[in-house]
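Yeah, one chain of the complex is gone here, protein chain that is, but the others are all in their spots.
We call the chains A and B, going by the order they appear; numbering starts again at 1 in every chain.
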Amino acid sequence: MLEISGLTTRYGAISALRRVSLTVGANEVVGLIGPNGAGKTTLLNTVAGLLRPAEGEVRLEERAVTGDSPDRMLRAGLALVPERRRLFAQMTVVENLRIGGVTASAEERSERLDEVVELFPVLKEKWGTAAGYLSGGEAQQLAIARALMSSPRIVLMDEPSLGLAPVLVDFVFDLIGRLRAEGRTMLIVEQNATRLLEVADRAYVLRTGEIAVDGMASDLLQREDLFDTFVGSARDEDSKPSEPDTR
Amino acid sequence: MQGLLSSRVGSQLAGSAVLVVVLVLGGLAYASSGAPARDILVTQMLINAIMVIGLQIYIGNTGVLSFGHMGFAAISGYAFALLASTVQRKARIVPDVPLGLDAVSLNPLVAAAAAVAITVVAGLVVGLGLARSGAKSGAVAATVITLALLFMVHEVGGAYADLTGGRNGISFSVGRGLDGRMWVYLALIATVVLARLFKSSRIGRMAQAAREDDLAARAMGINPARGQMVALILSVAVVSVAASLRVFQLGTVAPSTFFFDYTLLTLVMLIVGGRNSIAGSVLGVALMTVVNETTRHLADVEIDGGPMDVLDIVLRPGLTDIVLGGSMLGFMIFRARGLVEDWEVDHWLRRRFGRAEPVPDPLKAAPTPAPAQLSAAGVTVDFGGFRALERAELEASNLEVVGLIGPNGAGKTTLLNMVTGLVKATEGTATLTTRSGPGSGAHSATGGEPFEIARSGLARTFQNLRLFPALSVRENVSIAALVASQHRAGPDRPSVEQLLVHAGLWELRDRRARELDYGNARRLELVRAAALSPAFILLDEPTSGMSNVESVAMIDEVRALASAVGAGVVVIDHDLAFITGVCDRIYCLDQGRVISVGTPTEIQADPQVQAAYLGAAAPAATG
Partner (left out) sequence: MIDLLQSLIDGLGRGSIYALLALGIAVIFGVMHMVNFAHGELITVTAYIAFGVVVTTGWGWWAAAPLIFLGAVGTSVVIEFVAFRWVRGASDFTMLLTSFAVHFLVQAIFVMTMGASVRSFPRPEWADRIWSVGELNIQIVDVAVIGTTALTLAATVFLLQRTMFGISLRAAAEDFDAARLMGVKSNKVIRQAFILAGALAGIAAIFYLMRTGQARPTTGLSPLLKGILAAIIGGLGNMQGAVYGGLLLGVSEVLLRSWLPEDLVGITDGAVFALIALFFIFRPQGLLYVRSAERV
């Protein structure tokens, strides 16, 4: 579905990503974990077209889409739920949803509105509320629902549990589980690595702009040295990050 | 000669002289080869140069776009005309002039001086207003306030005929003095020298720092309002002198003398050459004078119609304005910083003729500093409905390196912002206690403006790098050292040069900060903070975007620098290899609360920390 190869992104002189390659298959949920500053958000923003890659290629369903603008990526079937949700706080819930479907025709839009509301009934109750007044859980649902309005074939999510109370974190991961059960293809960035690995099929660990480890989520979850792999420890300076999991 | 050109002020004086000589000789060469009209043109050009450099002093150094300077010029022009004009003439043109001005007729020099004084008072009033409005580079409120001044003066000039002669203005002749161009030359020399020295003066450089990044400047202990005020006053004084000269030369002052047309002309001259440079201003004046003359000349030429009818439409009086407006637009789109950016003649002189600079001695560790303590207690910060911090605390002494870790959104940066005064706490306080020397009492500082907090001894860096991009590497550091020399006690601070060598930036010292690669930019931000000679250096993610190797190297750099200036360190970072390597103690935050405090080993073993990072159901024991 999504193939990223040798992707490098720079902010001015900074290389935030260095030759990152990863793939997401159809109906697969892929996790991307790693400490802050590792380049996870940069990766998603580059793939979604907000940033231009310096090198490398992005292919979506066999089509090269490297460096396309966000609206073209969206039309090609890729939607991003951005970090910190970026809801339009002064606009109502329904307006936020409608803007999510801006690329669709009016009929499609109203159909999808019905579908999305079925998935997230709470949004129906808050229909006319400004998004800025939603609670954390409602806001996250709206952010995901807004992305689904474009009927994407792959959804990228950036830190869906960020800033949520523990109860709501559970809720968000349940939600992701539900979307997974529907067969949605997703690439999810999370700080909450354990929880993400529980719902993902496969995962990549990104450190300082490079893929350090990758493997099946269930295997990564079992690894004793996950914490070290994840944030790096003072002791493994010289040894290169562990070799990719071959199982 | 070489000695002169090696010293800063010497080379600046020499550079100024070169500028004036080139401009004047160029003008004279043109004037000598033609009609008397050319002579007037040259005088106008020289006066325009004074005016434009006057604008440069304010707009260039502060980045605030002022449309009010021609308002100041008009005030000055009217004052000069009213004071210097003969009694007889005034009785004819403005018979009802108030304030007993009808009986006054001063020597032109005295009148010009009085005009400057009056205009400077107006400048003070406007300057206070600008400061109150929080003027900074590109601020719209400041532009509108200055625009309001321009229009006010224009309307008063048109409507208050008793004083100003109404729409026709005050035509003017002085009986004595100010003959020839001597005074113009003197004023020009004085202006060029003043502007050049101001650009490199302490206040001028601080104003430039605030222009480049208002927030970073305030976090470095700079009060932007001060530099802006001084720049405004100097600038207004120069503009006022130029206005008197212009009125004298034109022989009249009317509302239209100093209004939109002249604003446009002078602004274009300023931005074409480079608004941050005196050489650029002079270049712009010369260039636009030539362009203007050429187009005016073309517009005067009678071209036979026929197939060339298009030319007949194009070559009309409006052409000069089109060229001016077009130049402004073109330069904004293609070269917003102007032709020479901030280059000055003395830069070249010093490189060409000056002596090479010796590499300074290496940096030695500072003697053990007087103890200082940074404490934050019970800090709660709410943003609207969102609670970023909840009763967070922090204790650090200046003999240790303290880390702040925690997942994204835990409130680490908010805590740093609160401590440095950029964010107001809903509850709780942060206090810096310093003991300046043995026997003297402890001094505590709580709260205040960011620049006051910085002066009291807290220097910081920013997560997303806030250097002064257009200033050189050396200038970035020396501005902080300048603040330190004015506000921080302690005789043996390391020199700017030593710090640059220490950070490995010596070879890059004359580069602009924006040209540095990322690692060097981070290093520069670090030494800049150290140059403030603070009690504490607060670092926000110093290794973000660095590779493993670089961030490990950063451990030694941070520690060495801290000990060289005798400062404690509070550092936020996500790279655990870095943080465990550099820190003596670590605070772990999660969801706005401190969940764990301890040595790196303790923190790493704490299951709560692991849970915060990895999620609620972290594996029980690792690492």
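Note that contacts are C-beta pairs under 8 Å (C-beta built on N, C-alpha and C of every residue); 3 or more make two chains touch, one makes a residue touch a chain.
Keep in mind it's a predicted model, so treat the numbers as computed, not measured.
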Residue among B:Val97, B:Val402, B:Leu422 or B:Val496 touching the omitted chain: B:Leu422
Contacting the left-out chain in the complete assembly, out of B:Phe198, B:Phe462, B:Phe536 or B:Phe578: B:Phe462
Among B:Ala73, B:Val192, B:Val253 or B:Leu324, the residue in touch with the chain that has been omitted: B:Leu324
Residues in subunit A touching the chain absent from view: 48-50, 69-71, 74-75, 79-80, 82, 86-91, 95, 98-100, 102-103, 106, 146, 150
Touch list for subunit B against the chain that is not drawn: 63, 65, 129-130, 132-134, 137-141, 143-145, 147-149, 151-152, 154-156, 158-160, 215, 260, 264, 267, 271, 313-314, 316-319, 321-322, 324-326, 328-329, 332-333, 336, 383, 413, 417, 422-423, 462-463
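The working rule: only the chains that are shown with their structure count from here on.
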Subunit A and subunit B: spacing of chain centres that average the CA atoms, whole Å: 41
Subunit B contact footprint on subunit A (complex, rising order): 11-16, 18, 35-38, 159, 162-163, 165-166, 169, 191-196, 198, 207-209, 224-228, 230-234, 236-237
Subunit B to subunit A touching residues, read off their complex: 386, 407-409, 514, 516-518, 521, 541, 543-548, 551-552, 574-577, 580-581, 591, 600, 604, 610, 613-619, 622-623
